[in-house]
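Here the complex is missing a single protein chain, while all its other protein chains stay put.
Which chain is which? They are A, B and C, in the order written, and residues in each are numbered from 1.
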Amino acid sequence: MGSSLGKVFRVTTFGESHGPAVGAVIDGCPPRLPLEEKDIQPQLDRRRPGQSPLSTARSESDRVTILSGTENGVTLGSPITLVVTNRDQRPSDYHGFANIPRPSHADFTYRAKYGIHSSSGGGRSSARETVGRVAAGAVAEKLLKEYYGVQIVAWVSSIGSLDAPDMTNSQVTRDLVDKSPVRCPHPQTSSAMIAAIQEVKQQGDSIGGIITCVCRGVPPGWGEPVFDKLEACLAHAMLSIPATKGFEIGSGFSGSRQRGSQHNDAFIMKTRGLGTATNRSGGVQGGISNGEQIVLRVAFKPPASIARAQKTADYEGRPSELKALGRHDPCVVPRAVPIVESMCALVLADLALRQEILRQKP
Amino acid sequence: MGSSLGKVFRVTTFGESHGPAVGAVIDGCPPRLPLEEKDIQPQLDRRRPGQSPLSTARSESDRVTILSGTENGVTLGSPITLVVTNRDQRPSDYHGFANIPRPSHADFTYRAKYGIHSSSGGGRSSARETVGRVAAGAVAEKLLKEYYGVQIVAWVSSIGSLDAPDMTNSQVTRDLVDKSPVRCPHPQTSSAMIAAIQEVKQQGDSIGGIITCVCRGVPPGWGEPVFDKLEACLAHAMLSIPATKGFEIGSGFSGSRQRGSQHNDAFIMKTRGLGTATNRSGGVQGGISNGEQIVLRVAFKPPASIARAQKTADYEGRPSELKALGRHDPCVVPRAVPIVESMCALVLADLALRQEILRQKP
Amino acid sequence: MGSSLGKVFRVTTFGESHGPAVGAVIDGCPPRLPLEEKDIQPQLDRRRPGQSPLSTARSESDRVTILSGTENGVTLGSPITLVVTNRDQRPSDYHGFANIPRPSHADFTYRAKYGIHSSSGGGRSSARETVGRVAAGAVAEKLLKEYYGVQIVAWVSSIGSLDAPDMTNSQVTRDLVDKSPVRCPHPQTSSAMIAAIQEVKQQGDSIGGIITCVCRGVPPGWGEPVFDKLEACLAHAMLSIPATKGFEIGSGFSGSRQRGSQHNDAFIMKTRGLGTATNRSGGVQGGISNGEQIVLRVAFKPPASIARAQKTADYEGRPSELKALGRHDPCVVPRAVPIVESMCALVLADLALRQEILRQKP
Partner (left out) sequence: MGSSLGKVFRVTTFGESHGPAVGAVIDGCPPRLPLEEKDIQPQLDRRRPGQSPLSTARSESDRVTILSGTENGVTLGSPITLVVTNRDQRPSDYHGFANIPRPSHADFTYRAKYGIHSSSGGGRSSARETVGRVAAGAVAEKLLKEYYGVQIVAWVSSIGSLDAPDMTNSQVTRDLVDKSPVRCPHPQTSSAMIAAIQEVKQQGDSIGGIITCVCRGVPPGWGEPVFDKLEACLAHAMLSIPATKGFEIGSGFSGSRQRGSQHNDAFIMKTRGLGTATNRSGGVQGGISNGEQIVLRVAFKPPASIARAQKTADYEGRPSELKALGRHDPCVVPRAVPIVESMCALVLADLALRQEILRQKP
C-alpha cells in the first residue's frame, strides 16, 4: 500500500529484483504528449549498472517496453505501463543469508513487517526497484520539458569527505556531468573521487556521498500548501530512494546557522519578471515555487553490502560473521544521479498538473 | 488540495491566521480511544506564543474544543474536529504590505499561485496554521501511547552556530526540555542560546536552529515501501513545517562521509529481541522501523520577519525598503519543538494503523 | 476513514447528531470564487426538518458559519470549513434502545464495526450528518454555476406506488419544485402524494419514494474512465445517502429491457454542437458526459423508524417489542431533494476540476 506516489500524475512501481520484470504504471499523464521508448531509454541507460569499472558487473540491458497508454508515439491519457525484463538473475549469489539478516539491509525489517522476504536478492528493497522510478521519471521529464520548459540536472557534489565546489549557478548540463565517470562536473574533484572509490573498493569497503540537483525553468506557483509544499514533496520523494539519509533545500542545514538579515532573499526585477537577488530559499517560498532555480541536496549512506567480513548476529541472536558475495557497488552515488532527477521530475509533474486546476476562470 | 496528510489516520488542517478559527479534522482515528480536550491542550500550550520573554507577545489563549468524534470522553471512530478560535486579531499591524512582497515570505508565491492572498497576516502561510497540526498531533500521540507505548521527545539542539552535544541516548524527557526557556536540555548550551537570541533580538534580527527528535518504543515493521518509507513520510511531514530547510535521519549528511564498514549497524540480541549495537540507521532500515530509537533532525531557517529595514522591490519591481511591524519571534525554533513532535506523531500513527492491515491471518 | 469524497474538490463531513455541531471541510475549492453564508443557507433551509406538517417537528435553525477559507466574501483556495451548531438536542427521546437494536437501523452494525455507538440518536448514521453534505454541496454548486453554467434540479417523482409522469424534459425549476409540499412538480401527483403520506403517518407507518435529478449545461468531457466514470461517481455519491437502495442513469433498469436499435442515441447537429436526438444514455457515454442533460434516479426505502410497535430481538437474541419514540418523518423523500442535488454537485465539481488538468497545452 506504499508503492504509489503523486496525486494527479500518479506512478506505481512494481517488480522484485529477481522476479520476471520491474516497471511502473503512470495514471494521470495527459493525452497528446509525444512519447516513445527512445524518450525513456537514455535515463535507464544512465541508471544501469556496469557502466564503468567503478560499478557492479551485473549486466542488464534494461530495455524498456511501453505496454499501454500510447498509440503511434503519442499518449492517450490512459495508464502508461513501462516494463523492463529482468535478464541477469543469479539467485545463487545470495544463498546463505537465510539465517543472518545483513547489517543495515532490509532483511530483518521486511521479515518483521511482511512475515516473508523474497528469498533471493533484495526483492523490493533492492536498488533494482528504481528502474520503474527512472522509467516513469523520464515520462514526467518529457511532460515538464514539452509543456513547461523545465530542465532538471543532478550531479555528484561529494564522495566521502571530498566536496566539489558549489556549481549550482554554473548551468551544468547532463552532458558535462556524464563526462565524469563519477558524475561530478568539477574535473579535479572528479579525479580525486575516482581515486577514493577505487581505494575503498580495494579495501572491500564502500563509501557514501551527496547529490546536488537543480531544476531550471519552474514557473512561480507550484506546490500545494500546507502539507504538499514543494519542498515537502521533494523531501518525501528523495528520502524514498534507497540509502538516503538526508535532504536539504536551498540553504539547508547551513541556513539554520544564519541570521534573517543574511538569509532573506531580496526581490529585484528580472527579465522574466519579479525575482530574487539571492536564492537561499532554493526556489521555494511558503512551499510554492518562486520562479528561481530549485536547488536541493540528497545524502546517501555508504552501501551496506561490503566485501569485508562483518561481525553480526543471526535471527536467533547468535554471534555470526557475514561476508557479502554477489555483485555490489562500492559507491552507488554516481548511478543515483538519474534516480534523483527522476524523483524530482515525478514530483514536479504532479505539482504542475495540480496547479493547472487553479488556472480556470469563471 | 494539499491540506491533508496521511492515508489511514488522515488529518486536514484549516483556518487562516486572522480568520475566525484554526483547527483540524482527523478522519481515521480508531474508536474507543479515551480522548478529551485536556489530552490536547498541553501541546497547544507549549506551541503558544508569548510563553517567554524571548518570543512574540501575541497572546492567544488557544483553547481547543472537540466539535465531533467523541462522546463521554471516548472516540467514536468518526471524524474528530478540533477548533481553536482566533482571539487576538490585529490586522492593522500588517497594513502597508500590499505593494511590497516581504522577502523570503510567501506573499509573492501565494499571489502567483492563487491570484489572491489573505489581506492581513500570512493566512495559511502563517505559523498559526500549525495550531491544527499540534492539536491533531496530540490525538495521534494519545493513540501511539495507549496502543503502542510510543514516546516522542524533541528538543533544540542548535541555535545559530551553538550546538548542544548529542543527547539522543540520554532519555531526555519533555519535562527536562521545558526546564530550558529555549527547550535545549543541555544547561550550558541553553544559557548560551538564550544570550544569543537576546542579542539577535536587540539587533532587530532573527536566527535559525536545529531540532532533534527521538521516538522510543516504535516496534519493528512500520513504514510502507517503496514510496511511503518511514523516513520518506517523516521528511515529508517535517519539510511541510514553515521555515524548514533540511531533514536528516540517523547519521544524515554526516553518514555520507563514512564508509560501509564504519556505518553498518551490526545485529545483537537485546532483551526485547534482535536489535542493533549502533544506530546510524536512525531506527529505520529499508524504509521500515527496526525497533531501535528513531532519530531525526530538522533545520529551521531564521525567521524572515525582522525589525531591521530591508532593501527589496515592490510587485512592479521598484526598489523599496521594508521594515516589519507587528509581532515577530527572533527565533521560532523553541516553539517549533511541539510542532516537530506533532508531525512525527501524525506520521507514526498513520503508519502504525497501515501496518495493522497486514496483521490479519487466514 | 470513509468521511471524505472527491479527489480534487474533496469534502470531509463531520459531526454527530447529538454532539456540539455538524459540518464539512472542503479542500480543493479554487480561489477567487465569490462565497458567503447566504450562498449556502438556502439549501440548508430546504433540507431542514419541520418545514411542513408532513415532516418531523424537530426544529433546528441550522445557521451555517464559514470558519475558514474565505475573506471578504471570496474564496482563498484554502480549506473551507462550514459549521452548523446542534441546538435542539433531546437525547432522552432515544433512551431505552440500549438493549434492542432498532430494525433496519444502524445500531447493530455500528456496534459490530466500531465496538461503540453514540448513546443518543444515530450519531453519524443519523440523517443529520447530511447537513455537512448540503452545506458543501452548495459551495460546489456555486462553483458549477459561476464557472460552467451548470444547473442541478431534483424532485420527487414517486412516493410509494404513486408515480409522476416523466418531466425530465420540462425545464423544471427549484421554484416550481418547492411549490409542492412534497417537492413533486406535477400538481395532481403532488396532491395524491400528500394524501398518501398523511395516511401513512396516521397509521404510524412510513413510506419510501424515488427522486429524479437532472443536470443541465454539463459540457462534454467530464468523468474519468475507467473507474471514476461519471455515472460510477454519481452512483457512489447517491448510494452514500442514508436510506437509498437504488440508482439509475438514463434508461436505467428499463434500458435493460430494450434492444440496441431502440436504445442507441443517434447523433444530430444542435445549436451548441454535435448532440444526440434522444437521451437514453442519460448524458453519459463511456463514463464521460456528452453534453446532453444528465438524468438520474435514486430510490429511497421507507424510514425504519415507525411509531407502530415492531416485533424484533434484543442484542442477546431475546424476542422483544420496539416502539419508536422521538421525532420521525413518515417520508424523508421530499427533504432528500436538496441532498440529492448536493451530492450531484459534489461529484460534478470534482470531475469538472479533474478535467481542467487535461486542458493544458504544450
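Operating definition for what follows: a residue touches a chain if its C-beta (ideal position, glycine included) is under 8 Å from a C-beta of that chain, and two chains touch if they have at least 3 such contacts.
Just so we're clear, the structure is a prediction, and the values are computed from it rather than from any experiment.
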Touch partners, limited to displayed chains, of the chain removed from view: A, B, C
Contacting the left-out chain in the complete assembly, out of C:41, C:119, C:151 or C:312: C:312
Touching residue (missing chain; options A:41, A:65 or A:278): A:65
Candidates C:32, C:63 or C:105 - the one touching the absent chain: C:105
Chain not shown: contacting residue from C:13, C:293 or C:342: C:13
Absent-chain interface as seen on chain C, which is shown: 1-5, 7, 13, 101, 103-106, 108-110, 112-115, 122, 124-125, 129, 158, 160-161, 200, 205-210, 220-229, 231-240, 242, 244-253, 255-269, 274, 276, 280-282, 284-291, 299-306, 308, 310-317, 354-355, 357-358
For chain B, residues in touch with the removed chain: 7-8, 28, 30-31, 77-78, 146-147, 225, 353-354, 356-362
Absent chain, residues of chain A that touch it: 1-4, 8, 10, 12-16, 19-23, 25, 27-28, 31-32, 65-69, 71-72, 74, 76-81, 83, 113-119, 123-124
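Note that in this section only the chains that are shown with their structure count from here on.
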Self-contact between copies chain B and chain C, residue sets same or different by half: same
Centroid distance [mean C-alpha coordinates] between chain C and chain A, Å: 46
Chain B-chain C separation of Cα centroids, rounded to whole Å: 39
Shared interface positions of chain C, touching two or more other chains: 8, 28, 31, 77-78
